[in-house]
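The other protein chains are all here in position, but one chain of the complex has been omitted.
Coming up: chain A.
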Amino acid sequence: MSSLVAQLIVATLVAGTPLVYAALGELVVERAGVVNMGVEGMMVVGAVAAFAVAMATGSLGLGVLVAMAAGMLLSLLFAVLAVSFNANQVAVGLALTIFGTSLGSYLGKSYVGMALVVPPSGLGAAAADIPILGQLHPLVWLSWVLFTATWFFLYRTKYGLALRAVGESPASAHAIGYPVIRIRYLATLFGGALAGIAGAYVSLVYTALWTEGLIAGRGWIAVALVVFATWRPGRCLAGAYLFGGATMAQLFAQSAGVGLPSELMSALPYLATIVVLALISRDETMMRLNVPASLGKPFSI
């Protein structure tokens, strides 16, 4: 039975990782006062780009880098429209998702159904004997490194403070000399890069193939997670694993023959995540303290 629990834990970490990347990126973007609803689209393009490059070169690392670049390129498009030209952020974000999804389908046409065969990395092979951790891909470890670094950046550095200030009150931040637009650009690009990695993780590690519908709404879950986690990284991480864990648990429960309707079980991860995060964020003062005061509001000098 303990091996079953270990397998459940590994599967949870594997399933939660794309959400960790995407939600962490979106969290930083929203902390700077920008809502980018295009996460799903950026993930799709990241997934295709990573897969194409990894197929061509056999290098996962290169695939991930190109996915980051692709995500950043799309988020740059978003930033130009929504941050510089002050177009409605929600509308541009939605358009970005539609654009990204279609672009991904188009670019990925010749890769549909192909499977990636990549030898395990040296690092992975060296760690294979460690229980649980050793079974995880280095990209899972990297998500923890990035999480820690992002948390440290947001709460323990001057630049993180500046970014949060821009999200709270861009006018004040501007008045004391912070480059609001530049900071929002950088935050948006960071979000794009992380959405790209999230997509790359799905197509390279999670499934190791490309097909239309691969991302299957995970970008939207990431956007929702940020809100339910009240814009706090720790809760984002917990929420992502909670979602991944609930998904896995319901699949395990189904195959164990638990007599609940499968539709209800499929809905459980969503329900559990909403309920738990709503419960922990029911404190109104905490909520007000954490929501970036200028979220979604355009700023011009």
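One rule holds in what follows: a contact is a pair of C-beta atoms (placed from the backbone, for glycine too) under 8 Å apart; a residue touches a chain by one contact, two chains touch by 3 or more; residues count from 1.
We take it that contacts and distances are computed from a predicted model.
Trainee: When one chain of this assembly is omitted, its UniProt record names it as which of these: "Multisubunit sodium/proton antiporter MrpA subunit", "ATP phosphoribosyltransferase regulatory subunit", "BMP family ABC transporter substrate-binding protein" or "Ketoacyl-ACP synthase III"?
Mentor: Options "Multisubunit sodium/proton antiporter MrpA subunit", "ATP phosphoribosyltransferase regulatory subunit", "BMP family ABC transporter substrate-binding protein" or "Ketoacyl-ACP synthase III" narrow down to "BMP family ABC transporter substrate-binding protein" for the missing chain.
Trainee: So which of A:V202, A:L225 or A:A238 would be touching the chain we can't see?
Mentor: Reading the full complex, the residue touching the unseen chain is A:V202.
Trainee: Which is it among A:L161, A:I181, A:V227 or A:L251 that touches the chain not included here?
Mentor: A:L251
Trainee: Among A:A56, A:A91 or A:V112, which residue is in contact with the omitted chain in the full complex?
Mentor: A:V112
Trainee: For the chain that got dropped from the picture, name the residues of chain A it touches.
Mentor: Residue positions of chain A that touch the missing chain: 3-4, 7-8, 11, 15, 105, 109-110, 112-115, 202, 206-209, 211-214, 216, 218, 247-248, 251-252, 254-257, 259-263, 266.
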